[in-house]
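Structure, as structure tokens:
As you look at this complex, bear in mind that one protein chain is not there, while each of the others sits in place.
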Amino acid sequence: MADERILEDLRARIAASPFHSGFGLSVEDASEGSVRLGWRAGPEHLNLQGLVHGGVLATLADVAMGLAVRTAVQPGRRHVTIELTIHYVRPASQGDIEVLGHVIRVGSQIGFAEADVLQGDRLLARGSGTYSVTTLPSGNG
Amino acid sequence: MADERILEDLRARIAASPFHSGFGLSVEDASEGSVRLGWRAGPEHLNLQGLVHGGVLATLADVAMGLAVRTAVQPGRRHVTIELTIHYVRPASQGDIEVLGHVIRVGSQIGFAEADVLQGDRLLARGSGTYSVTTLPSGNG
Amino acid sequence: MADERILEDLRARIAASPFHSGFGLSVEDASEGSVRLGWRAGPEHLNLQGLVHGGVLATLADVAMGLAVRTAVQPGRRHVTIELTIHYVRPASQGDIEVLGHVIRVGSQIGFAEADVLQGDRLLARGSGTYSVTTLPSGNG
Partner (left out) sequence: MADERILEDLRARIAASPFHSGFGLSVEDASEGSVRLGWRAGPEHLNLQGLVHGGVLATLADVAMGLAVRTAVQPGRRHVTIELTIHYVRPASQGDIEVLGHVIRVGSQIGFAEADVLQGDRLLARGSGTYSVTTLPSGNG
């Protein structure tokens, strides 16, 4: 169930970030601790074998997890990715992709999240990430 | 020490892959089991905080490791990424980035590789990856 | 829902393995693709801070995932762990621990699994693992 305030906040963040807005993804749904993103793999995302490059799927997972963590940290605090793991379960081909990100736990200093990258009901990749939550203006360490 | 035949093979692969050629990276050096890539982070790769997005660094690490594995598998065999882990050691800013990928071991079915993502002598991220090596035409499983 | 044949097979394997039998864990439930283990953390598993050592939790996760993969591969095939990732979500203290392992996908060459390590309803750790499935008598590569 979407929370309109959270949705608007995430969409504003994506619009304000050069990388995110250029990547072409949309926030389809969001509530505290979870997000659903939509994205479309085009010919420019395919490798020599005609499959979506793994780095693109890692990016989608990281974005979904980061946004999910964003919904769970208090205003005025920052989070940065400190670790990202992706398991590539099935090859991904051109077309619509859905990414579900959700928080496992966000504490006072560390957050954990996971993501599913899907094409229809086929699980393409699973991601898990670790996030540093901080009040400091910079950095991961 | 570069091996010209390997360098040419990797450059031809990058030129032939829509994703790799669009991503704008160059193979600076390569020998059996290791590669060195050059890439430039522009404004379009920055997130809201003005830092290079983590997904981009993950992509660079995956590309470098995949190419390093490529130099170590026999002709006619394929490799696909099955797992990718990235540790984000320091924030990355706009400018030149270098990526060193090298093979830990490539066996008859499984390969392991690692990558360093650097800005000058600052280590930004370390990646490690697992690859499935196969003679089959498709898939990761 | 338990499958008695699978349960018996896993219990026989644990009894026959010096490491598993010495570690003191029990297979509480199992069906194709998933297992539930019970284990008890004693004073000998605690570190200087009085918490269960992370290596012990990693071991529990690996065992649960390996057994889950075992239930999903065909007879006569072997699987070995090639990669293991653990996220430590909360500190673990002395007492009863439950471990749930389940398969994400087992293909002809590669398998993926995940595990939850729990104390009551508190999630202590999440594990994910990659497995090489083979007919060969030896090795991981």
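Going by the order they are written in, the chains are A, B and C; count residues from 1 in each one.
Here, a contact is a pair of C-beta atoms (placed from the backbone, for glycine too) under 8 Å apart; a residue touches a chain by one contact, two chains touch by 3 or more.
From a predicted model like this one, the values you see are computed outputs, not experimental measurements.
Residue in contact with the omitted chain (choice from C:A30, C:V63 or C:A113): C:V63. Taking the complete complex into account, A:G111 is the one of A:G66, A:G111 or A:G127 that touches the chain left out.
Although one chain is not displayed, chain C still touches it through residues 13, 16-20, 22, 43-49, 51-56, 58-60, 62-63, 66, 78, 80-91, 138-141.
The chain not displayed touches chain A at residues 82-83, 85, 105-112, 130, 132, 134, 139-141. Contacts to the hidden chain, counted on chain B, fall at residues 85, 87, 89-90, 104-105, 112, 114, 123, 126, 128, 130.
The rule is short, and it goes like this: only the chains that are shown with their structure count from here on.
Centre to centre, using the average C-alpha position, chain B and chain C are separated by 32 Å.
For the pair chain A and chain C, the distance between mean C-alpha positions equals 28 Å. Residue positions of chain C touching 2 or more other chains, listed in rising order: 85, 105, 130.
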